[in-house]
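Left out: one protein chain. Kept in place: all the others.
Let's look at chain A:
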């Protein structure tokens, strides 16, 4: 399980999939001066009517409670759960990392990718695109290690998160 840095929290929301819903959430964060470190959104029900939003934000415990209470006031938000305080959860992120190099650095990049179980999803004579899934920390360390080895471009999804065990977040 990902260990959040102190003061960071993952809030998961179930949101009616209507136009403007995301703008409302983002507007709340910018308008009230809250921080968004990462944000993911996608429909999660069979009819595409409900989206799940995962937000990584920072603040003191009281800040996080206030953020959650403010989000819960939004009409299209049917559930808001602070996963960080609701019990153990899994938080994962995917990244595509392009490394452009040759010779020794190229071999070294491949070796490290292997150790991280990153997959090369695109390979040319001078470049790799690695796909890596894991905790944000793990992605951070991989990217750091690639830096001297020809790191050229990074694209990350932001985290998706879910509670461990049989516990679920459902629309009421």
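Things to note:
Following the convention adopted for this analysis, a contact is a pair of C-beta atoms (placed from the backbone, for glycine too) under 8 Å apart; a residue touches a chain by one contact, two chains touch by 3 or more; residues count from 1.
Rule of thumb we're sticking to: contacts and distances are computed from a predicted model.
Between the listed names "Acetolactate synthase", "ATP-binding cassette domain-containing protein", "glycerol-3-phosphate dehydrogenase" or "3-isopropylmalate dehydratase large subunit", the UniProt record for the complex's undisplayed chain reads "Acetolactate synthase".
Here one chain is not drawn; of A:33, A:103 or A:172, the residue touching it is A:172. Of the candidate positions A:31, A:103 or A:166, contact with the unshown chain belongs to A:31. If you put the missing chain back, the residues of chain A touching it would be 16, 19-20, 23-24, 27, 31, 62, 65-66, 69-70, 72-73, 75-76, 78, 172.
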